[in-house]
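Here it is, the structure, as structure tokens.
Only a part of the assembly is drawn; its chains keep their places, and the rest are absent.
In this document, chain identifiers A and B correspond to the written order of the chains, with residue numbering beginning at 1 in each.
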Amino acid sequence: MFSLTVCDHIMIAHSFQGAEFGPAQKLHGATFVVEAEFRAAKLDHLQLLVDIGLAKVELRRVLDALDYSNLDDNPTFKGINTTTEHVAFHIHGLLAAACRNGSLGQGGRAVTGLKILLRESPNAWAAYEGPIA
Amino acid sequence: MFSLTVCDHIMIAHSFQGAEFGPAQKLHGATFVVEAEFRAAKLDHLQLLVDIGLAKVELRRVLDALDYSNLDDNPTFKGINTTTEHVAFHIHGLLAAACRNGSLGQGGRAVTGLKILLRESPNAWAAYEGPIA
């Protein structure tokens, strides 16, 4: 199995609902370093998994909708805690769709798995991985 | 599949038995940076895999028994080389038990897999991963 990973980051504000979150119930923020790992069993005739340029552009496009914003104000997340786990899941859905719809070229259509990992601090990170149906 | 990882470290002394270890047969030491990755197929209603606060506390509790000590003097490791691989396995057992016994809350009971990775230097690390029965 091959994988190719590209990396970018966003800077967001948010708060959490639920006593379990303690001080994180207050409005605060995070730099999320986002790693997008594309997986496929084979490379194409150019020895590429996906076009790394397209991968970076699509990741940035997905992140632009979140970057420099307060996630509490984003209708997409209404009533949903934007935990690191959930934001990883959210980005996974959008990048998986980009693979399927051809935005990542033929290589993207051949991607069989995708893992999105978000680092919230040097001591904590979360990820969602799943197949691309 | 979701994952959440928390990170901490310990500073220990130890030595190894066996000519294969070369100079590491002498008493020496290591800073082990410890990454504990919890895995589950679903998040809870708060969008949490496990309570990150509880995860950090339990990891620290497990590490406190090893931190600032000479592993050669620890009865737990009598006759067993405390290689990075084995210490990862040892920590895995204790954190898996914490998941099962409820110390990590309901989220911990729902954890299905756990990976413990120990970095011993910038150039070498080892891990043990396994299901939580």
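Quick note on the criterion: a contact is a pair of C-beta atoms (placed from the backbone, for glycine too) under 8 Å apart; a residue touches a chain by one contact, two chains touch by 3 or more.
Values in this document were obtained by computation on a predicted structure and should not be read as measured data.
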Query: With 2 copies placed here, how many are in the full complex?
result: 6
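As a convention for this text, only the chains that are shown with their structure count from here on.
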Message: So the centre of each chain is just the mean of its C-alpha atoms; given that, what is the distance between subunit A and subunit B in Å?
response: 27
- line: Per the touch rule, the subunit A residues reaching subunit B in their complex are 16-18, 20-22, 80-86, 88-89, 122-130
Query: Contact residues on subunit B for subunit A in the complex?
result: 1-8, 43, 46-49, 51-53, 56
